[in-house]
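Please read through the structure below; I'll follow up with questions.
With one protein chain removed, the remaining protein chains of the complex are shown where they sit.
Let's turn to chain A:
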Amino acid sequence: MTSSKMAKLLFALMLFLLLAVVGCSSGDDDATGEDETPVEEEPGDEEEVEDDGIYSIDDFDPVKTNEGEAISGGILNFGLVSDTAFEGTLNYNFYSGNPDVQVINWFNESLLGIDENYNYTQDGAATFEVDEDEGSITFTIHEDLNWHDGEPVTAEDWAYAYEIVGHPDYEGVRYTQALSSVEGMPEYKTGEADSISGIEIIDEKTIKFTYHQFTPSLLASGVWAYPLAKHIFEDMEIGDMASSDAVRQNPIGYGPFVVESIVPGESVTFVKNEDYWRGEPNLDGVTLRVINPSVVVQELENGNIDVVDSFPTDQYPENAELANVEFLGGIDNAYTYIGFKFGSWDADAGEVVVDPDAKMADVELRRAMWHAVDNDTVGQRYYNGLRWNATTLIPPSHPDYHDDSIEAPLYDPAEAERILDEAGYEDLDGDGYREDPDGNELVINFASMSGGDIAEPLAQYYMQAWEAVGLNVQLVDGRLQEFNTFYDRVEADDPDIDIYQGAWGVGSDVDPSGLYGRTAAFNYTRFASERNDELLEEGLSEDAFDIAYRQQVYSEWQEYMVEQIPVFPTVYRAVLVPVNNRVHNYFIPQVPGLGVYRNEIALTQEEPLSVSDVD
């Protein structure tokens, strides 16, 4: 989620130039193409699609359609789309985020498999048994699971990861709930205890974790399942580990590919791991290169890269017809939202303080504002349909938990006006804007982030939509806020901000208490209520180990949030991944539980397949 004004600006500029350049080139291609073979116009659907330029996520598949015969071997070229070089902290226990994790995923993986709702399954490299009475989970690591150097992955390695990440001297950011919910972990972290009481190594491949907070979240990607190779790291000081060669130059894992060589920040070559526990990979290897977002289309056209980790969706409409590429699509686990400020954060008590007199405290006002905006049109006009109207705070990326039966307020300006009239917001002084029920002037200050071409018109659209129902909404400082400033001010509960537009990536676990809980620092709206506390608690209760019950609870929570509207979601979004046609069995890694694994990826030919080969 990092960004900066300057980088964005430069990127936007380059994008613009590049598009201009692309425009010229495709023109040329067409001309020569027509000389050789007259292009037959295909009538029907495709034309229409091009005409309105609106796409729907339903038309995309998250797994590659395989055409032709796969060969064995070959090298896949993977493009890591990033305008920054990767940092090179190549270990799950030390990295701080994208783009490093894109590199790590090729040579290492979680020990646990997940289904499409991010719940753990038994088809990962470790299987587990839950003992609910004791509050413990016993894991058994696959017998054939070995590190790339041939040493077995052991229970001790797994415990070692907890000992390092939980250590007082550890400097990374990976110490989270997944670790701290283990019994004895908090004491170990503060240095009070020398060992972690909740971890018990039963034998070489079996380990038992006992939890002091035993919640259903644990089984929904809430376990830290990334062992650390003890035989390599045990002689190092903890402070030196992240910068050691074992992390930066010769990183080790147990995944389908083995790191062969690294050019810091720009490329990595992998060869297959013949000993991979799911079976020997089809590919001989993978070459990963960092690709600047401004040239990603050209690289795909030439066949220089087969797949990328992510594709700038705003470039999709221009390139939807790339002949040598199939676009895979999935629903991103994220949503954009409008948040209302309710109070402030009490850092000492570690909880939110709701101010009942806040400007946005009236739920009718918030509901009217939701009715006033047309998010489906926003999605179509600004994002070509690759973002679409959102209804609840659990996006459809968690299909079993997202409740699409909930009726969220839809675009209806007349309804918005009616609600405002009834709630007493009327224009008393005739300036075209409504006053609040006490007759005071009502100016709502709106904070929105800069970045990208769409940010400005989108913010303007929302303000106009609200103005149309008589609400006076003004941009904070009269301009968009740069990313860092924006979050600094929202986080500090700047009194100049009444409402703001933000976006959340939702975690793999559906539990929203990290974003909306009373004690969550990321609860930027500072909304809290007893009912909310209750529902969130219920979702983590013992009863909620029953999936159906948990769904019920979160369905109620989504409903409750639609009634209370501390924030309202605006759009859900799609992720698109282009894949060269010579690649088989590729899948969008962001979409969980597809049941396809990296060792199955195959090619149909050794040579790259460029656009000109297809035409």
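Everything below uses one rule, namely that a residue touches a chain if its C-beta (ideal position, glycine included) is under 8 Å from a C-beta of that chain, and two chains touch if they have at least 3 such contacts; residues count from 1.
One rule holds for everything that comes next: contacts and distances are computed from a predicted model.
Missing chain, UniProt protein name: "Peptide/nickel transport system permease protein", from among "Peptide/nickel transport system permease protein", "6-bladed beta-propeller", "Stage 0 sporulation protein A homolog" or "DMSO/TMAO reductase YedYZ, molybdopterin-dependent catalytic subunit". When the full complex is taken into account, the listed residue touching the unshown chain is A:G507, out of A:G124, A:G343, A:P409 or A:G507. From the set A:V290, A:L420 or A:I499, the residue in touch with the chain omitted from the display is A:V290, counting the whole complex. Of the options A:T485, A:S555 or A:Q590, the residue whose C-beta touches the omitted chain is A:T485. For chain A, the residues in touch with the chain missing from this view are 1-4, 6-7, 10, 13-14, 17-18, 21, 25, 83-85, 87-89, 94, 96-97, 171-173, 175-177, 180, 242-243, 248, 260-261, 263-269, 287-292, 294-295, 298-299, 301-302, 304, 350, 482-485, 487-488, 504-508, 514-515, 520-522.
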